[in-house]
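The complex is shown incomplete by one protein chain, all other protein chains being positioned as in the whole.
For chain A:
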Amino acid sequence: MPPPTPLSPPELSYLYASLSLSPPIRLDLRTPTQFRPLVAECSFLPHCNGSARVCMSEAGECIVGIKAEIEKDATTKYVTVIEREKWIEVSVEVAGGGASGPGSGMGIGGISGAGGATGRDEGDGGAAVWLKEGLLAGGAGGWSILDRLVISSGWHWKLYIDVLLLTPTSHPSPLLLSTAVNMALDSTYLPKLTSPHDVDDIPTFSDDWAISVPLYEPKTFPRPPMSLPVVAVGDNVFLDPSVAEVAAAEAGLVVTLSLSDAQGNCDIVGVRSMEVGRGGGKEGDRKGINRKLLRQMVNACVKEAGEVIKGVGETTHQQMFRA
């Protein structure tokens, strides 16, 4: 189900009409690729390796805390890919005001495959799934975040990413979640290893946070991934859609990207469809998306994402405890 909106059918139809004009007119007079302002801060929780708080006017507030614990590899000889994927655990908890308690079962922003809770990730397991998916996707040259988590032979960091969504009953935008996770990851530091790399004994670490190691080395690529929601109405494509725009849209995607170089070029690491309203048509009357439009939507994300991810990254670095 798409997120519920307080809009009546005539209002929706009006919105649909104004969004399908050429050039389109958005309700808040943004240009099609303009994002809404947000408030973000990071590195404010002393007990976490990385933390971030992001507020958006419509979608509410999101707090992310990342904790790293050392863990022994499950098997020393045959470390398979599947076991390595367990090194990162993402969990999303929704704590809305009153009506939607934790585990209300609604998928975040109606992203496909994000419905039912899966595995250990309680509450909105679905969001945890696509957040992790983007994170695990490697970069150019076989880069993988999992390699950064290796401590020494037989030992690795286990990364717990806990997302706390403080949102009203309205539609929590995937942008809110992914911005918060992006900033938290970008500000994550791990203690520096002081014992030798190639010894099986329990590793020892330096107490000095001034020489701790960033999870994502600054000024290197790829940067942490970020998911951008995009919708299409008619032939027009809109980034960062509001709840009303999602309700009026004909097609929606969440495109996960990571920055691949300093020029702002991005790699696509995941695309998921996002459930939207019924567009201009009647209920159950789906037109489907044509291939050209789909490409246009993804292209719009790729084109704008570089600037967005770079902007968020700069904000993060300004606030980090070791700027």
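One rule holds for everything that comes next: a residue touches a chain if its C-beta (ideal position, glycine included) is under 8 Å from a C-beta of that chain, and two chains touch if they have at least 3 such contacts; residues count from 1.
Basically, contacts and distances are computed from a predicted model.
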item	value
Chain not present in the shown complex, as UniProt names it (candidates "Transducin/WD40 repeat-like superfamily protein", "RNA polymerase II transcription factor B subunit 2", "Ribosomal RNA-processing protein 41" or "Acyl carrier protein")	"Ribosomal RNA-processing protein 41"
Given A:A40, A:I66, A:I145 or A:M183, the one touching the chain that is not displayed	A:I66
Among A:L15, A:C48 or A:V246, the residue in touch with the chain that has been omitted	A:C48
Chain A residues touching the omitted chain (full complex)	39, 44-48, 51, 55-58, 60-61, 63, 65-67, 69, 91, 93, 95, 97-99, 102, 160, 162, 164, 166-168
